[in-house]
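One protein chain omitted, others in place.
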Amino acid sequence: MDQRRTAASSFHSDGIPPFEETPSPARLEGFSDGVFAIIITLLVLDIRVPREATLHGEPLAAALLKQWPVYVAYVLSFLQVGVVWANHHTMFHHIRRSDHVLLVCNLLLLLCVAVLPFTTALLAEYARAGEAELRLAALIYSAALAGAGIFFSAIWQHALSAGLVDARADPHRLHALGWHWELVPLFYGAAFGLAYVAPYLSVGMYMLLLIYYALPGPFVVRWMRVRRARRAAKT
Amino acid sequence: MDQRRTAASSFHSDGIPPFEETPSPARLEGFSDGVFAIIITLLVLDIRVPREATLHGEPLAAALLKQWPVYVAYVLSFLQVGVVWANHHTMFHHIRRSDHVLLVCNLLLLLCVAVLPFTTALLAEYARAGEAELRLAALIYSAALAGAGIFFSAIWQHALSAGLVDARADPHRLHALGWHWELVPLFYGAAFGLAYVAPYLSVGMYMLLLIYYALPGPFVVRWMRVRRARRAAKT
Amino acid sequence: MDQRRTAASSFHSDGIPPFEETPSPARLEGFSDGVFAIIITLLVLDIRVPREATLHGEPLAAALLKQWPVYVAYVLSFLQVGVVWANHHTMFHHIRRSDHVLLVCNLLLLLCVAVLPFTTALLAEYARAGEAELRLAALIYSAALAGAGIFFSAIWQHALSAGLVDARADPHRLHALGWHWELVPLFYGAAFGLAYVAPYLSVGMYMLLLIYYALPGPFVVRWMRVRRARRAAKT
Partner (left out) sequence: MDQRRTAASSFHSDGIPPFEETPSPARLEGFSDGVFAIIITLLVLDIRVPREATLHGEPLAAALLKQWPVYVAYVLSFLQVGVVWANHHTMFHHIRRSDHVLLVCNLLLLLCVAVLPFTTALLAEYARAGEAELRLAALIYSAALAGAGIFFSAIWQHALSAGLVDARADPHRLHALGWHWELVPLFYGAAFGLAYVAPYLSVGMYMLLLIYYALPGPFVVRWMRVRRARRAAKT
């Protein structure tokens, strides 16, 4: 890896840092955080207070309970976007420089993630509908996440090949993270196929993937890295 | 506490800082600020200008006054989110590193805070309604804040136990802040119970808690810290 | 002024910076920027595309022109919030530390600014209405801006008296900026009074103040500062 990209070597002997033509990803992160923050709160706008005048004697509890798909969609979409954000955070913690290709891939990732409130609300609305409707909703839901997964791993592949990754990071960890993220488009591609055959199973698979990437994922990455480091030490 | 985590020791003798695997909480703060900023301004969208064509001879002042619960909800929700933000700010001023557990706890905190515009509007809408409706609205309002309080103190507990807190901070201050924040879920838990018995008293308790955490809270923390430091000096 | 607060003196001789209990205002600025960014774009949501199906033979140009108060409100609100933001930016460029009082004053400032899209839309809607309606709209508009002005100069007064201002800044410039900002609540207080007597004149005064704080203001500040520095040099 390119040792000239480390922080220390970017200073001349006279103390003046040279002009870095490839900017740090700080502003890309700030912009993405803004987009993620808006997406994650969009579905709260759909939770409406039932107006007292429109209750017509119906108890408030019943009026609130009738809205349950909105609550489910809010929580699911919040967690889904939160998990994408947490992984984006981990990925860019390892990236020191950005270039135009990285900006474009990141924009396309955000384009796919920004439709999540829509695809989640669609899935929540047609979760109890006929199988044809659920199949279509499940296909659209998994297509958006598969698209996000493709651009997510494209960012990582490009950052590795263009030398944008921090040269000081542990290569075993980078390898484990690569596996972790390259599987996302494959998993959601599989969920897309499954949605044709068995839409209910496909919905179950989303839940499992959401939980995996939220919770045990980081521990699997740590385990893969340690195992690979041990193997490398043996040879 | 772990002295290796101080800023100065994170530089090698040759001036190259090593790669820090646990990132600084800067991006977590930026993302949370985005979410807080959106939540705090959401209720402004509910303040509608009465169209001239729909006044039908009614004076503008009357049309504006009729909307009063919307103004109350806006101000209350703004202050409530502002107080959560100010405490989040104080907490993360003491946290130097973040990890995956911290990210997840923070996401769950944001999930609870993001429903505040909804729960506040619900409380404002049913403040003058029957006791059954007010009770339900008060239960939901205090449940969301108790949930936020639980994740808020979970962040602090985890940061303390995982060594993510700045090792240079005054331990007496950390202790006082811990008390300050651990009481939040207890207070709102009590408000939840009170809402069953006396919903009006429960609403009064929210006001007191809001004022306490907005204004005298920081002075109580300072007083606790000084008292504890004096005691420690004696022994 | 307190020389211990300068950047250089905050490092011990062994290179480890001590823990600063009063945080830098960076996060307060980021949060405020988020709120300003949302407020400034809120009125775009009111610009609606006339649906083709609802034109009923009316030309598109006429349908678009009919919406003109929405465009005026958008441009005015954008500029007004932009001018507040630019002055907030200039003020906090001189502030090095923040404390709890500063956070609370800033929150109350944001509370007043966040209603600007509402008060501007109200003014645009009733600009051609009867004098009673225009008077009320003008009173509300100037009250919100007077409130913002009060908290704006409260931030500056508190920062000066609590030693939060950068000790390295030119005192003549600080003095000139103080005058610049302390006049805001007075100007809008006067506009509030004027709205009772002559609402049309009051609206003209808003325009003048908007233009003054957007354009020649910074030059007046520079001129005041130079004049004061010359006087001080003489004595």
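Letters are used for the chains, namely A, B and C, taken in the order the chains are written, and counting of residues starts over at 1 for each.
As a convention for this text, a residue touches a chain if its C-beta (ideal position, glycine included) is under 8 Å from a C-beta of that chain, and two chains touch if they have at least 3 such contacts.
All figures in this text were calculated on a predicted structure; none of them were measured in a lab.
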*Based on the whole complex, identify which of A:103, A:160, A:210 or A:229 touches the chain you can't see.*
A:103
_Applying the definition given at the start, please give the residues of chain C touching the unseen chain._
6-9, 29-30, 33-34, 36-38, 40-41, 44-45, 47, 49, 51-52, 59-61, 64, 74-75, 78-79, 82, 85-86, 89, 92-93, 166, 168-170, 173, 214-215, 218
*For chain A, which residues reach the chain that was dropped from this view?*
14-19, 21, 23, 27-28, 30-31, 34-35, 37-39, 42, 45, 100, 103-104, 107, 110-111, 114-115, 117-118, 121-122, 125-126, 129, 132-133, 136-137, 140
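Simple rule for what comes next: only the chains that are shown with their structure count from here on.
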*Fitting the CA atoms of chain A to chain C, what rotation angle results, rounded to the nearest 5 degrees?*
180
*asked:* Could you work out how far the Cα centre of chain A sits from that of chain C, in whole Å?
replied: 37
*asked:* Touching at least two other chains at once: which residues of chain A meet that condition?
replied: 34, 37
